[in-house]
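Excluded from the complex is one protein chain; the other protein chains are retained at their positions.
Residue numbering begins at 1 within each chain, and the chains themselves are lettered A, B, C, D and E in the order written.
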Amino acid sequence: MENTGKKISRKTLNKSFHHWFYGHLTAFSQEHMQTFGYLTSMLPIVEELYDNKEDQEKAMKTYTAFFNTEPQLGSIIVGITASLEEARANDGHVDDATINGLRAGLMGPIAGIGDSLVVGTLIPVILGIALGMSDGGSPLGAIFYIIVWNLLGYFGMRFAYFKGYELGDKAVGILVGAQGKAIRKAIATVGGMVVGGVAATWVTVKTSFTLRNGSGKAYLVLQDKLDSVYPGLLTAAFIVLCWWLMAKKNISPIKVMLILVVVALIGVLTGFFNPGLKY
Amino acid sequence: MENTGKKISRKTLNKSFHHWFYGHLTAFSQEHMQTFGYLTSMLPIVEELYDNKEDQEKAMKTYTAFFNTEPQLGSIIVGITASLEEARANDGHVDDATINGLRAGLMGPIAGIGDSLVVGTLIPVILGIALGMSDGGSPLGAIFYIIVWNLLGYFGMRFAYFKGYELGDKAVGILVGAQGKAIRKAIATVGGMVVGGVAATWVTVKTSFTLRNGSGKAYLVLQDKLDSVYPGLLTAAFIVLCWWLMAKKNISPIKVMLILVVVALIGVLTGFFNPGLKY
Amino acid sequence: MENTGKKISRKTLNKSFHHWFYGHLTAFSQEHMQTFGYLTSMLPIVEELYDNKEDQEKAMKTYTAFFNTEPQLGSIIVGITASLEEARANDGHVDDATINGLRAGLMGPIAGIGDSLVVGTLIPVILGIALGMSDGGSPLGAIFYIIVWNLLGYFGMRFAYFKGYELGDKAVGILVGAQGKAIRKAIATVGGMVVGGVAATWVTVKTSFTLRNGSGKAYLVLQDKLDSVYPGLLTAAFIVLCWWLMAKKNISPIKVMLILVVVALIGVLTGFFNPGLKY
Amino acid sequence: MTISWLQASILGIFASLSSMPGMAGSTIGNYTLGRPLVGGLVCGLILGDLKMGIAAGVAMQLVYIALVTPGGTVSADVRAVSYIGIPLAMVAIHSQGLAATSANAADLAKSMGTLVGTVGTVLFYGTATMNLVWQHMGWRAVERGEFRKLYAVDWGYPWISHLIFSFIPTVLMTHFGSSAVQALKTALPMDGIPMKTLFTVGALLPCVGIAILLKQIVDGPVDFIPFFVGFTFAASLKLNLVSVTVVSLIFAMISYKLDMAINTNRQAAPANTGGTVDDEEDEDI
Amino acid sequence: MTISWLQASILGIFASLSSMPGMAGSTIGNYTLGRPLVGGLVCGLILGDLKMGIAAGVAMQLVYIALVTPGGTVSADVRAVSYIGIPLAMVAIHSQGLAATSANAADLAKSMGTLVGTVGTVLFYGTATMNLVWQHMGWRAVERGEFRKLYAVDWGYPWISHLIFSFIPTVLMTHFGSSAVQALKTALPMDGIPMKTLFTVGALLPCVGIAILLKQIVDGPVDFIPFFVGFTFAASLKLNLVSVTVVSLIFAMISYKLDMAINTNRQAAPANTGGTVDDEEDEDI
Partner (left out) sequence: MTISWLQASILGIFASLSSMPGMAGSTIGNYTLGRPLVGGLVCGLILGDLKMGIAAGVAMQLVYIALVTPGGTVSADVRAVSYIGIPLAMVAIHSQGLAATSANAADLAKSMGTLVGTVGTVLFYGTATMNLVWQHMGWRAVERGEFRKLYAVDWGYPWISHLIFSFIPTVLMTHFGSSAVQALKTALPMDGIPMKTLFTVGALLPCVGIAILLKQIVDGPVDFIPFFVGFTFAASLKLNLVSVTVVSLIFAMISYKLDMAINTNRQAAPANTGGTVDDEEDEDI
């Protein structure tokens, strides 16, 4: 690897970004979630930076490690590695382990932030507004959502990618340095509160358990009692239960879901749950 | 206070629990709701832990602060302080302010939970079942209620008390650790906010002062004006007044109460206060 | 600014007070409610404290920021700044930002209290008594009101002003001490939040844009949609827009106002704005 | 059917045991004996007509099934409902010759319950107010270190309050019948000065309790801040106590981290005392 | 009864003094002369029928007794009520031969008051809008350091606004009677472009004032946070200003302790500058 002042062309960066924009999840498996999306995204860059087949192979090997993050915000990671790869091509100071340490270190927090703030908040908010425009079967809302979200999504990802490329090493400083840690914790605070808000706003677990006297008047509506203790108590309890099963008892999400099916069935049979819907 | 590894005997704990079980509300007044119940409950413990009269007095002083919660569930708080008192007798790391901060911080939410779930839900449920057994004047329902509720009540409170004692032990570990002071301050924050909430929820001072025009329509309802400045203004003002009289003017609570009686009388005579009740 | 132990003379303070007493609202506009009253009130003080023209200009600049409060009770704020200005003339420890943070932090709550208690309660009470004296067209009531209210108003405001001046002195001690900077930042926090509250309470920008279906039923009320995104969105947006034009685009307030006039006209013509008033 | 002095006295004892602050502890007293269903059983046994007692108790229990008394706020007094209301209802039902379990009997019982239930709140406030006397004795005992006297204060003396506000009213009213209830209402009208003052004092007194608590928590003006923020959350935003506690946790967390930050710092600079943050300073703002 | 040009002119002067932003200061002007009760006295004296003036004033005062104008939000204009409404009411009562203190007279007065009260809000917005011109002159004076001109701006020039929006309308309307009021309403309909724009501008202008304040408080995006949190508390949670202030105190307390912690720290590590927290960094996030 010679230090020849190589620079990735704008065209190639664009190509790399679009590969990521399109292909980050297309070949998803439970085993190697976004690895192939990452590989196809780095390929144009590696091909441009290294003429030598061997060097190419060495570079590509770096990106065969498991990768998964929230794809929208995650563009910044791809941008960062683009610039690190460029640096490696020039003087070789950056090595394999550094790049992968970085990827591994970033993909977790960025998945947490992205899933909470992009998929868990931004999209529901836009959808919420759009739903308000769909009264009487109007297509306005859907069109609004398609336009607004895709503009935000495309240009947001683009911005993140190129910001990552620009900042490169510096981005790492910001994201994982001393200040970075403080920023991530600050963002995690927002994430935590917003996810709490999302849970209270969009998730609703209610019991239909009611005691009636002889003349049919309800003298105990359990749901009201529970809400008078803490509004949304049942919802919060079920979420914490699921968290506990998965985080503390190491039960897989699939099994937790099956448990919920059983809980639902028992609840329905005992009259604890009753969606009360009609055709 | 010497560090002699003192431990409250099972017998004394039992005594303390039964004092609470029986006497939590017997000497109730609007001013010091459950304080005397608490004092009699802590007395056996304090007597066992401290031989020295002076130490006993110091310990008992802690429990002279206002206390009120839902008594059933509240047993857990008494249990916790039992174990904190034990820790204080041993090494003196736990102090007055911490114990009272904890009591203040816990009494609010536990009253909220207990009133809703024990008194507002559990009892009506058992009563509801019992009512169903009382058809045609059968004594079965009443007997059922007496047995089921008292078993649940007695053993539930017992369980809560001893659970609290256990938890207190763990709490002590945290409270006296390296971060102890920081945690104690954190507890004081919770205590302060909860007492504020308690004041706004349980205490209601309202004026009935109203100005009416010739045709009897009220054109100035003072209470509404005050609430538009700050909701609960009068309540907050009276509490701060009492605090100021006692803390800054060194007036004893008894005298403050007498002052309030005079204030009430004058207020009633001038039409400032009027509970507006009817038989 | 030299440290010469300057002190505002009693005569000048009196002058300053009377300027405020008379002129707080005379030049009122929707844009700069009481700012000019404040400026004329501070002018005698600034002229006495600083001989140097430059220093005068620097000092006066502080009071060009938007100001509005309930004028009677608000005298206290003017008194406080009088004494802060004095302190600034002496050692320069008090700065611009602190004075404005304080003014911003105080004007909100004092407006709330004053509007409710002075204008909403005290005046109606005196008026109520006066009305009772006006039976059969008697001038007694009106004369009673004129005398009582003006005495209360004049001496009350005077008291508030000089009380503020006194308090300010104490405040200065705190503001310039070792913890001064931390306190000033704390005041800025209050100031920021109160200004937010003031904006949401006093400023209301609403759109009347509505889409109706054939039968005249509104199926899209834009204002409701915007509020469901974030209550007060339009108000906040206009404020941020004005801030951006002035702070980032360096457009003078006058031009911003002209822009708003144009915006209003276009808005009215297009049906975006409609105050919807009637005689 | 008439109620003898003996029967009336037994009812009076049950009234003392079952009231809110009653002499049997809330579990056995207020929450068991105080419930009209149980009161019906007891009254039925005392007056010798179990079936009618139960039936009247059931009718009244339905009205008060969800009775909660948060913070000592008593909207209806169960001692009066169960041990004045039920007996009087039984007498009335009997004298009108209604069937014990008929709907008419139930309605009569319910209206009697409501009548005495509100009258009873006077008894509640009376008891609680008189207890102040014993509490006063208690404080002096605490001051002097005579702790054993606390047992008398908590378990003994309040019987005197109940003699006056539970036993005697119950005995008189059940023995002399509903005319006695009426007499009480005329003697102590709710819109008279004494009753108005009693209830106003009842509303003001909790301020003292809270203030005593504040005295322990508040040192300087800054310590009032959490109190007022909590007050605002509950009073202006109508947050309940559990929600207030949840919100307070984030401030507790911040306080903890802050103090840890200051701590470490102090350890790092033990010699540097001028201008450092310490607790005294915190509280002097 | 007719109103001469002289009488009308005196009424016009009182209208100028008593309006919201009036020329007599709010204590003497708006809150004294502006109250219909006082207006009745004044009008009675001017028109020579004290009793009728007071009676009409009393009637109108009852309607507007709790008038508050928070943040310059004027729902009814007292200059119009007191110095156009009362005189016109007196003329009408007189011409209909009603007794001064009769109920019919009072009703007539009230309806006249309501009519001109809302018309008057136009006068309020007119005055306030025209004052922008003098304020503009004021800002130029401030820029040039000609501070003495501020007195003219605050005390003198606004008379011109009042000449146009208080004096002339009052003179014309009281002299020519209620037909003139009607004429104004037809000339400037509330649903016409000019009035709509005037009121819309009135609603938009406070944004500039707040924005100027923000300019002084806000340096970077982070400084917007307290502003928006305060905004949210007031707009979404409907907290009033006092409550917002109370809640803000806990954040102020945290801010204070935080800065003290950072401070001490900085003193403890004076040499260690690389990577330490300092204000610049705080604000650059």
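Basically, a contact is a pair of C-beta atoms (placed from the backbone, for glycine too) under 8 Å apart; a residue touches a chain by one contact, two chains touch by 3 or more.
It should be emphasised that the depicted structure is a prediction, and the values quoted were computed from it without experimental measurement.
**Student:** By the contact criterion defined above, which parts of subunit D meet the unshown chain? Give residue numbers in ascending order.
**Tutor:** Interface residues of subunit D facing the absent chain: 237, 239-240, 243, 246-247, 249-250, 253-254, 256-258, 260-261, 263-265, 267-269.
**Student:** What is the set of subunit E residues that contact the non-displayed chain in the whole complex?
**Tutor:** That gives, for subunit E, the contact residues 222, 225-226, 228-229, 231-233, 236-237, 251, 254, 258, 261-262, 265-266, 268-269, 272, 275-277, 281-282, 285.
**Student:** Over the whole complex, note the residues of subunit C touching the chain we left out.
**Tutor:** Against the missing chain, subunit C presents residues 228-231.
Operating definition for what follows: only the chains that are shown with their structure count from here on.
**Student:** Take the average of all CA coordinates in subunit A, do the same for subunit C, and state the distance between these two points in whole angstrom.
**Tutor:** 46
**Student:** Measuring centre to centre with CA averages, how many angstrom lie between subunit B and subunit E?
**Tutor:** Here subunit B and subunit E have centroids separated by 49 Å.
**Student:** Averaging only over C-alpha atoms, locate the centres of subunit C and subunit E and give their separation in whole Å.
**Tutor:** The mean C-alpha positions of subunit C and subunit E differ by 12 Å.
**Student:** Send over the residues of subunit D in touch with two or more other chains.
**Tutor:** In subunit D, the residues touching two or more other chains are 62, 65-66, 225-226, 228-229, 231-232, 236, 240, 242, 251, 258, 275, 281, 285.
**Student:** Where does subunit A touch two or more other chains at once, residue-wise?
**Tutor:** In subunit A, the residues touching two or more other chains are 213, 219-220, 228-229.
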